[in-house]
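A single protein chain has been removed from this complex, and every other one stays in its place.
The chains carry the letters A and B, assigned in the order they are written, with residues numbered from 1 in each.
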Amino acid sequence: MSVVEPLAATEVAEMPSAWRIFRRNRMSVFGLVLIVILAVLALLGPWIAPFSPYSTTAGPVMAPPGAPHWLGTDELGRDIFSRVLLGTRTSLLVGLAAAFIATFVGITVGALSGYFTGWIDDVIMRVTEVFQVIPRFFLAIVLVSFFGANLVNIILAISLLSWPELARIVRAEFLTLRSRQFVDAARVCGAGAMWLVFVEILPNALAPVIVNATLQVGQAMLLEAGLSYLGVGDPSQISLGMMLQQAQQIMRAAWWATLFPGVALAIAVLAINIVGDGLNDVFSPRSRER
Amino acid sequence: MTGTRLLLYALRRLLQAVPMIVIILIVNFFLIHSAPGDPVDVLTGSMETSEEYIAELRAEFGLDKPLVQQLGIYLWKAAHFDLGYSMRYRQDVTGLILSRLPATLLLMGTALVFSSFLGIMLGVFAARRPYSLSDNAVTFIALAGYSMPVFWLGQILLLIFAVQLQWFPVQGMFSLRVPSHGWARFADLMHHLALPAITYSVYHLTLIYRLTRVKMQETLTLDFCTTARAKGLSEASVVRRHALPNAMLPVVTVIGLNFGFMLAGSVLTETVFAWPGTGRLLYEAINARDYPVLLGLFTFLSLMVILANVLTDIIYALIDPRVTYS
Partner (left out) sequence: MLRLLSLITAFALTSVVVPGGTASAAPSQGGTFIIGLEGEPATATGHLATDTVALMVASNIFNGLVSLDFNFNPQPDLATSWDISDDGRTYTFHLAEDAKWHDGVPVTAEDIEYTFNDIIAVAHPRAGSWWPNVESAVATDKHTFVITLKAAYAPFMTIIGNTLGSGTLMMPKHIYEGTDPKTNPANFAPIGSGPFKFVAWNRGSHIELERNPDYFKEGLPYLDRIILQFLPDAASRLLAFEQGEVDFLHMYIVPFDQVARFRKDDKFRVIERGGEGAATNEFLLMNMRSGPLANKDVRHALAWAIDREQIVEKAVFGEGKVAHSFINSGLSWVSDGSTDVYRSVDLDKANELLDNAGFPRDADGKRFDLRIALASGRDYEGRADEIIKDNLAQVGIGVTVEMSDRTSFIEKVMRQWDFDLANQLFTTGPDPAISVRPRYHSEQIKKIPFVNSMGYSNPELDNIFDTESGEIDREKRAGMWRDAQTILFEDMPALPLFEIPVVNLVSDRFKDVITTPFGYIQSREGTYFEE
């Protein structure tokens, strides 16, 4: 089965030149600045929030945006700005955690497959293919709705569905790298399999992994929102997706309850995607020629 | 390349898919059956009933048999294209899925054509001047489309175009209050289709746009394009005659691969716009714990993905003479 790997790269750039290439693309810098701002807001959320995000006595019910509720209030009188801060935090957490787990599994599986080749590779690749064929959003809905809608299950379900892509990328990298001279040299010097995998090959295969992992963070945040929308999100956590789900009923009467969490989510994912794109350019050999 | 060889290749690819389908069936079966909750509870509704009645229902749907035996029966039937009998709708699952399929295919097909066309156009446009203001602007907008939750985009479109401007209806496939016929019915359908199709397109539009742009950039710097330019061909015809056909290959692949995911992704759009397709059927089946329908949909979708992949490979082989049928 053919799979497109638009992010394939061969070598890691040196750090100084990497930053220069990244910086050259103004959009990437913009994205990075956005991410930093969002991360700071999310981290400092509890201290900046003007109201408790849970308090139903923060203000009048469905108040339109304006002082002191800058983004309005929802149907229970909760302050939307405070909730967006907390929601961004939860959504980012889901995105990062899911991308981290997916990356970890993806690297492990891909490395095993690409380093050992042979029957191990065959078995692993068949399993990966099965995972790629099953429509993943369907599977995520089923997993979460069957095994309980809590944040941990949601993170696990999302990461379970995201690793095959990474595994394939890592495998492809390993297949090209394992027969390179520097690996052969290390092998001749008596390096063991673990040493070869983790010290010699892996660092050289990291470039596309980093790009992919970055993009996965954004995808995971969107997946979480989608699950919440379908009613299989974690109701005890305020995530941006959960806010959107709850705002649906009052969509017509209070557009701000739907608009602002959605915009926050779109901005966060957009910033991540822009940075991912920028990184892709950094690692792609073509851009270094320019 | 001869027709016979191509046919043999297609056959072999299809045969290779069979074990995969079986594995997927088994995985799905155990996954769904390991979930907590008793499907019989859904059937009896929210009222108390007798133990005898519950036992009767279990027997009717074969839930009283050991799990392995249930699996065996399921596989045997699946081999005969019988995906079982819906517990919720008391109807044949294959029929149920097929009755919902046209709506989804219409929505998907429209979105696919629209997003491919526009995506390729924009990609070509942007690739001609990489990192220019226009490239950056298009890329930014495309990335923004890629970063929005699909259901939220749909809701915002609904609020603007259906509620505020009243240009479009808010839900459904046809106006039910005033049934129409002939061309009016077609117009009515298009009227209902517009918003969901646009919502559905945005994600794929971005995907195709980005890929086209990257591939076009790559291709335009390749030797044969430089040669063509040296021969005095205008940039426009270099793009049209040389670069575009080459850059199309991966785009075709992405469309092919996305076919399955689009089918699966329909659940969000269809829910927002109350579009009566397979995506919504899935959502209802999950809520109802309708095992046969869930399994049927999974199998069906996986099959579609595999088929789409095979088809893509074949199209790929047709377009690109370098691919060998090995």
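The rule is simple: a contact is a pair of C-beta atoms (placed from the backbone, for glycine too) under 8 Å apart; a residue touches a chain by one contact, two chains touch by 3 or more.
Please read all numbers here as calculations on a predicted model, not as lab measurements.
Enquirer: Quick check: which displayed chains does the absent chain contact?
Expert: Output: missing chain touches A, B.
Enquirer: With respect to the chain omitted from the figure, which of A:Val130, A:Leu151, A:Leu206 or A:Met251 is a touching residue?
Expert: For the chain that is not drawn, the touching residue is A:Met251.
Enquirer: Pick from B:Gln70, B:Thr94 or B:Ser175: which residue touches the chain that isn't shown?
Expert: Looking across B:Gln70, B:Thr94 or B:Ser175, the contact with the absent chain belongs to B:Ser175.
Enquirer: List the subunit B residues touching the unshown chain?
Expert: Looking at subunit B, the ones touching the missing chain are residues 35-39, 41-54, 60, 88-91, 96, 99-100, 103, 155, 158, 162-163, 167, 169-178, 180, 184, 187-188, 191, 271-274, 276-277, 280-281, 283-284, 287, 289.
Enquirer: Residue-wise, where is subunit A in contact with the chain that is not depicted?
Expert: Those residues of subunit A that touch the unshown chain are 56, 75-76, 145-146, 148-149, 231-232, 235-236, 248-253.
Operating definition for what follows: only the chains that are shown with their structure count from here on.
Enquirer: Suppose each chain is reduced to the average of its Cα coordinates; what separation in Å results between subunit A and subunit B?
Expert: Roughly 22 Å, centre to centre.
Enquirer: Which positions of subunit B touch subunit A when the two form their complex?
Expert: Touch residues, subunit B against subunit A: 20, 23-24, 27-28, 31-32, 34-37, 131, 136, 139-140, 143-144, 146-152, 155-156, 158-159, 163, 210-211, 214, 218, 221, 250, 253-254, 257, 260-261, 263-265, 267-268, 271, 282-283, 286, 294, 297-298, 301-302, 305-306, 309, 312-313, 316.
Enquirer: Where on subunit A is subunit B touching in the complex?
Expert: Per the stated touch rule, the residues are 1-4, 6, 25-27, 126, 129-130, 133-138, 141-143, 145-147, 218, 222, 225-226, 229-230, 241, 244, 248, 251-252, 255, 258-259, 262, 265-267, 269-270, 272-274, 277, 286.
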